[in-house]
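Yeah, one chain of the complex is gone here, protein chain that is, but the others are all in their spots.
Up next, chain A:
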């Protein structure tokens, strides 16, 4: 569906996106995640042919260039802020982009916008504007939908509803590229995560692999936590400190037990501990920063 190969994006002479390559297959929901300024929006804009770039972007094997968007006819997008005209009502905004009135009605019903669709969009709340922006992206039955921070300003009901719609469209074969700061929410829908920092992809994995990672830590509680910390430090055992316990990786389990036994430290608790998706991502980013600092 979408194939990005060796994409370099420039702002002026500055290289913002560095040799980025990835694919979004039909029916896939790919999460583009990373810290602020990592380049997520720039990647999305580049896919939409809105910035100068080198490398290739292809949608259904048709190339996209900065000045040829023919391949984007089956693409819907919400980039940065909802693209709406305040002097038009929600319905008029949709009519401006719609090529099929039945499909437009379907999208309005799907997003439950019937009660305010005839109101001028300048009177909309942040959440209503966001929904309208998402509705524009879903118009004309797109095969690829690019959503930049789609959950911004949405209440819980709307968030759940959008999540369902995304899954429904994906089940029908549509592909998604979504960026979001609400990682927990993204984790619930995505099939693959691409982690990006400083314009480079550092992780591109199916979500199932992240889920495996989340069970790879053990919680340790001993009768002398200070001594335990010192033993681990002396033996170069990487740990994550919490208020009253320590976390270690599961592959170090036996080594840690042996060390504590050898040093006569009594274990009070040793139990597997799940890590949230957010903690995994933060951990990867911290590791990346450490490696760069060491270089």
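Keep in mind that, in the parts below, a residue touches a chain if its C-beta (ideal position, glycine included) is under 8 Å from a C-beta of that chain, and two chains touch if they have at least 3 such contacts; residues count from 1.
By definition in this document, contacts and distances are computed from a predicted model.
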item	value
Record-based protein name (UniProt) of the chain missing from this complex, from "Ion-translocating oxidoreductase complex subunit E", "Rod shape-determining protein MreD", "ABC superfamily ATP binding cassette transporter, membrane protein" or "4Fe-4S ferredoxin"	"ABC superfamily ATP binding cassette transporter, membrane protein"
Hidden partner chain, touching residue among A:69, A:106, A:163 or A:188	A:69
Candidates A:7, A:136 or A:174 - the one touching the absent chain	A:136
Interface residues of chain A (partner: the chain not displayed)	11, 45, 48-52, 67-70, 72-73, 75, 77, 79-88, 92, 95-97, 99, 136
